[in-house]
Each structure stands twice: as structure tokens, then as C-alpha cells.
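Structure below; questions to follow.
With one protein chain withheld, the remaining protein chains of the complex are depicted in position.
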Amino acid sequence: MKALLDSFRPGLTNREITPLQFFGKHGITIAFFLCVVIFSLTTDKFLSTDNFFKVVMQASIIGTIALGVTFVVIGGNLDLSVGSLLSFATVLVVDLHDKVGPGMAIPLMFVFTLLIGSVNGFLIGYLRLNSLIVTLGMLSAIQGITLVYTGGKNVDISNDENTWFDIFGRGDLFGIPVPALIFIVSAIVLQVVLLKTSFGRKVFAIGGNGTAALFSGLRRNRLVFSTYLLSAFTTACAALILGSRVMGSQNNVGQGYELLVLAGVILGGTSLLGGSGSIVRTVIGVLILALIQNGLQLLGYPYYSQWLVTWVVIIAAVWLDIAAKRGKLFSSY
Amino acid sequence: MNKLFASIKKQPIWIFVLACFVFFSFASPYFFDTGNFTNILVQASTIGLIALGMTFVMINGNIDLSVGATLALAASLAVGLQPELGITGAVLVGLLSGILIGALNGIIAWKTGVDAFIVTLGAMIGVRGLVFIYTGEESFYAQDLAYSDFGASEVFFIPVMAFIFIFMTVVSHLLLKYTIHGRNVFAVGGNRAAAKEAGIRVGPHMLFNFIFVGFMAALSGILLSTEMGASTPNLGRDYELWTITAVVLGGTRLTGGYGSIIGTLGGVLAIAILRNGMNLLQVPSFYVLIILGSILIIVLFIDKRFSEQQGQGVGA
Partner (left out) sequence: MHVETAQSNESANLQPDQKPLLRLKNVSKSFPGVKALDNVDLDVRAGEVHALLGENGAGKSTLMKILAGIYKPDGGEVILEDQLVTMSSPLEARDHGVLLIHQELSLVPDMSVAENVFLGNLPRFGGMLVNNRQLNQRCGEILERLNCKFQPTDPLGHLSIANQQMVEIARALVFQPKVVVFDEPTASLTDYEKVVLFGVIRELKESGTAIVYISHRMDEIFELSDRITVLRDGTYQGTFETAQTNEDEVTQCMIGRDLDADIEHEPPELGNKALKVDGLGIEGLYSDISFDVHVGEVVGFYGLVGAGRTEVMETIFGLRKPDTGSVQINGEDLVINSPCDAIDHGLGLVPESRKEQGLVLGMSCKDNTTLANISKFTKFGWIDTAAERTIFEEYMEKLRIKCPGWEYETLNLSGGNQQKVVIGKWLSTSPKILILDEPTRGIDVGSKSEIHHLIRELAKSGLAVIVVSSEMPEVLTVSDRIVAMYDGRITQCFDRNEVTEDTLIRAITGQTV
């Protein structure tokens, strides 16, 4: 057993690991498999390829955004504006679809979404304003911009039979739904970027200790800026999936997404203080949320029952993580 | 009088409130009117009541994201339980639900040491789940007309909601300014380690603040439901964001240790006057969103410049 435990920490084989530490480190993976096992045993539809892709599909929008937000959070900041930004981007791409055609609508949507992301990045990266408040302000400002753009009306694509735009939300590629594919491929790419490139390393450094990063010659401002560009980019990808799946958009479609995204990121064990986290774990976090949703639905519970479970799971996960670092279950003050 | 000027200097948001006030008085013939003023107060009261509680939580260095969901829970219980418990009983249960949610948040944050942001983020999602489970996604309507009459009634010639808001503002101000608890809230938010070392028990103060904001959210939700004569399961969505916006506009520092009820009142009024005035000028409400978002960021920017002038740090 000890050898098994040790195998999780290569290079540190001489250190004792307490059960608390073990669960703190791997609790999320265990919870993931626990979910799978429980739902497999209690429902007969759960364990099937179809259902698996359904879960990934469900997770794909929140999940894709969460990938970019993970970079922001590792860099030591927050992004609460992604929900509004998702509304904005979805409305924009759907509305432009009929006006200029999908071939132009998509790049235009990306340009404007990245533009807003760069406003976030400028305010937080270069002016060094508090990210929570800035993105809170941006949340309402972007919502306003979207409403001004649409004049308060919902938008949709008039001819949804005759366009290739539906591929992003409804299409298949090699038998895999495209939304799932977008999510998985972005996750793999970004995991590699985070772990193997100097950009990823620098993001860890600015989040772990911004001052030390600055003293080591990293361009902190520019790096923070890039993380917000990245989160805007993944939000734009998610908007592509959402707009294409619905073939239309309400102008507040993304409302509340920012906190679900954050829930997924936190569940994955990324610390809100920055400097730690991983894409794979964010994916697991988001998948757990989707699994709970899917499993409870298969069991016949209404969709909102998942929210209660989410509440418990988030707090339990973070508590375990903290308790493991503290070495004690309860705090002492 | 000098004291008044000094406190305005400390509360830049009041300059903005005054400017808005003057601007709308000239721009709209309907603005400068006692009827409209009480209107503004009534409109301000929902966010305002929660913001009063949130001020305590934020000065203490925490944040509460679950207030919108708590508001909906209290409103649903207060309306939905009326057939069984009568108005008084249902309202009491509603208020109690707010206190309980607050207590739960406080105890979890205290005992587990999980950051309040995460604790209340979880609660925000979970409590909304509770609301949906209780209501089964239905809106409730108050059968007893006495309930909705209360929301429309007046005390001392002002609408009861405005009265309660003013009353609670005074209570909160006194609580923050003159009690041991209030003073210790500043100490904990300003320098947590020092406060702990000086023997201030951080946990109980935090717990009290969460209970207080939970109570205020419930009160606000119940008042809102009397005004509407109904409750909906989606009531109070995004209220946490508006509340935090109001408190930050009012000069309360996000990291804790600084802030005031007077400032929060200014922040709340700024939002309410802006909404009211723009509405009177028939500007679509979306522009209010853009303006408020921008003001929030500008206030933050100015505040940062001020504090940078005071202390020279390492730049670049």
C-alpha cells in the first residue's frame, strides 16, 4: 500500500503521506470515479458511449470557457465577465450570420470578443486594478453593450437548414460530436501549453509570487494581459458551440455562467490565490459537475437537484484540499 | 458643517450622487419631486438592505455571493407558507431561513477555513437549488391581500419599504460605529494577524456578519415579495453583483479594513438615482448597465491612484 501511495509522488519516496494528504491530493479523481461507479450501478443507461458523449457535450460549453479561466486563475486573478462575454459573442455570431454569412461572422466575432478580453487585460494587467471588481464592472458593461446591440430583442438564424454553421454545435466528426471535440482538443492543447511552454511556466510564476516573477525579469503586465486574451478566446469558442447548437440566442444566454465556470475550476483544485492548478483537473472538475447533472437526470431527479449536490461537492473538495495542507481537519481560529 | 465637508471628502461617491441629483433635476421635469424621491428610496431599498449587511462582511475582509439566492428562498417561504402558517408565521420562517443560511455560511467559513468566496459561491448555487426544489419552479402568489397591502402601506407618510430601509441604515450605522463588534470588524479586516494576536476572536465576528447579511437578504426578499404580492424562483438573480457594486462604489475596500455605512448608502443611492433618472429621461435601461460598469472601474482606478500617491512602492 505504501509503495502505491508513494508512486503518486515520484522523487519524494522518503516522505510519509497521511491519509488526509492523500485524499487532499487525489480526492477529486476519486470523486470522479466514485460518481461513475455510483451512476453506473444505479442506472442502466449511464455506461454507454452515447451517454458519455452526452456528458461531454453538456460539459463542453462551461468546460471550454473554464480552460481559459484556469489560466487566469493560475495567474492569480479572477474573471467574472465570461458569462456576459459569452452572451455577447453568441449574440454577435448569430446576428452576423444572417448579415454577412458564417464565413465572415465567425472571424468578426472572434475579433470583437478578443477586443473586450483585451480591455479586461489592459485594466488588470497594465493598470493593475483588482480583477474581481474590474470583471464585475465588465460583466454589467458587456451585458449592456449586448442589449444595446440587439435593442433588447433576441436574435436567431432565419434559415437554419441551409448553413454549415450548425456543424459546431450539432455536427459529428469521426463519430464524435464536434462540441466534445472542440472541448477535448482545446483541453489537450492548453494542457500542453501550461506544462510544456515557457508561457505556462511564467503564468505559474506570476500567480505563485508576482513580486518574485517581476524581480526575475518576467513581464508581469503582459502575461496577465495574455491570460485574459486566452479566456476571451475560449469564451469565443464556447459561443461558437452555443450559437450553433441553438441556432439563435437570447441576449442574456450566458447569465450565471461565470460562477458555474469558476465552480468547475475550483472543483479541479485550482487555488483562487493563484500559482497552482492544472487543465486536466479543471476538465475533471467540469466533468464531475456534468456527471452529477447527467446521473441525477437519469435517476429521475429534476435538473435543479444537481445544484444542491454541487454545493456540497465544491465545499467538500476545497475543504479537503485545505485540510490536507493544514494537516488538520478544522481550522484553529 | 466642516465635519460634513470632511466626510464628503472621504466619500467621493456622494459627490457623484449630488452631481446626478443636480443633473437629473434639470434634465427631467419629473425628477425633482417628493413623490419621486420616495420612489427612489423604495427602489433603492431592496439592494440597499442587502448592501448594509454586505458592508459588514466586506469590511471584515470576506464576501457573500449567496445573498441573491437567500433572498429568493426567504421570499418563496414567506409567500408559499402563508396558507399553512398565516402571514406572521410565514414571514418569520422566511427571516429564519435567511439567518440559517447566513449561519451555515459563517460556520463553514469559520470551521473549515475555506475562503468565504468559495463557501458562498457554493451556497449561491445550492440555495438556488433549494428554492427550486421547494417551489417546484412555480411562482407563488399571496392569496391574502393584507400581505401585498403591507408593501404599499405608509409609515409617517413614507412608504414602509423606504422607512424600513432608513431605519436599518441607522441601525447598521450605529452597530458598525459604536459597538465592540463593529470596531473589531475593522480590526479583523485591516490586519487579521494583529487582531488575532490581540485576542479578537475572528470566527465569531465573521459568523455574526454572515448571519446579519443573511437576515438582511431575507428581509429584503420578503419586502420585495410584499411589493409584488408574489415570489418567483428566479428572484434576486445577479443581486449579489449589484450589492457588491454598491458597496464598492461606497468606498468599502475589497480587501477589508475600511468602509462605512454612509458610503454604502451613497453607493446604493447612486445606482438608484441613475436608474430612476435614466428611466425618466426614457434612456433604455441597458445604458445604465454600461454606465454603472464603467463607473465601478473608474472609481477603482481613482482609488488606486490615490493610494499609490500616498505610498511609494516598487513599480514597473
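Just so it is clear, A and B label the chains in written order, and each chain counts residues from 1 on its own.
Here is the rule we use: contacts are C-beta pairs under 8 Å (C-beta built on N, C-alpha and C of every residue); 3 or more make two chains touch, one makes a residue touch a chain.
Being a predicted model, the structure only gives us computed values, none of them experimental.
Engineer: For the chain left out of this view, which of B:195, B:230 or B:261 touches it?
Structural biologist: B:195
Engineer: Taking the entire complex into account, which one of A:114, A:218 or A:296 touches the absent chain?
Structural biologist: Of the candidates A:114, A:218 or A:296, A:218 is in touch with the missing chain.
Engineer: Using the touch rule from the top, list residues of chain A that touch the missing partner.
Structural biologist: So the residues of chain A touching the unseen chain are 10-12, 14, 196-199, 201-202, 204-205, 208-209, 211-219, 275-276.
Engineer: Spell out, residue by residue, where the missing chain touches chain B.
Structural biologist: Interface residues of chain B facing the absent chain: 178-184, 186-187, 190-191, 193-195, 197-200, 257-258, 312, 314-316.
The criterion applied here is as follows: only the chains that are shown with their structure count from here on.
Engineer: In their complex, what parts of chain B are in touch with chain A?
Structural biologist: Touch list, chain B to chain A: 65, 108, 110-115, 117-119, 121-130, 132-133, 136-137, 196, 201-203, 237-238, 241, 244-245, 248, 254, 284-297, 300-301, 304, 314, 316.
Engineer: What part of chain A is in contact with chain B in the complex they form?
Structural biologist: Touching chain B: residues 80, 123, 127-130, 132-134, 136-148, 151-152, 211, 214, 255-256, 259-260, 262-263, 266, 272, 302, 304-308, 310-312, 314-315, 318-319, 322-323, 326, 330-331, 333 of chain A.
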